[in-house]
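One protein chain is absent from this view; the other protein chains keep their places.
Entry: chain A
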Amino acid sequence: MNNRMILPLQMECLMLFQSNPQSTHSLDDLAVRLGETRENLEPVIALFKKQGIIEQLQGPGDDLYRYREPEASTEFEIGP
């Protein structure tokens, strides 16, 4: 699948992670929640991991994934 094809799935998956930032999800869990196959989810998860949107945690069985908040948030003066 190319990026254009998986974008809707990416969005759905992102919404799920963003809505539950503290929860961890296995690939099977995501597949059930999103009504998708593991095969279709794998490239989405791989891309999210690469971009640092989610982190992988070692679970007792399957690997688990959790949302990562954006890494930097700094405040600065706007005035010239």
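What we mean here is this: a contact is a pair of C-beta atoms (placed from the backbone, for glycine too) under 8 Å apart; a residue touches a chain by one contact, two chains touch by 3 or more; residues count from 1.
The rule is short, and it goes like this: contacts and distances are computed from a predicted model.
Asker: Look at the options "ABC transporter ATP-binding protein", "Chitooligosaccharide deacetylase", "PocR sensory domain-containing protein" or "Urease accessory protein UreD" and return the one that UniProt uses as the protein name of the missing chain.
Answerer: The chain we cannot see is recorded in UniProt as "PocR sensory domain-containing protein".
Asker: By the contact criterion defined above, which parts of chain A meet the unshown chain? Give residue numbers in ascending order.
Answerer: Against the missing chain, chain A presents residues 3-5, 7-8, 10-12, 14-15, 18, 47-48, 51-53, 70-80.
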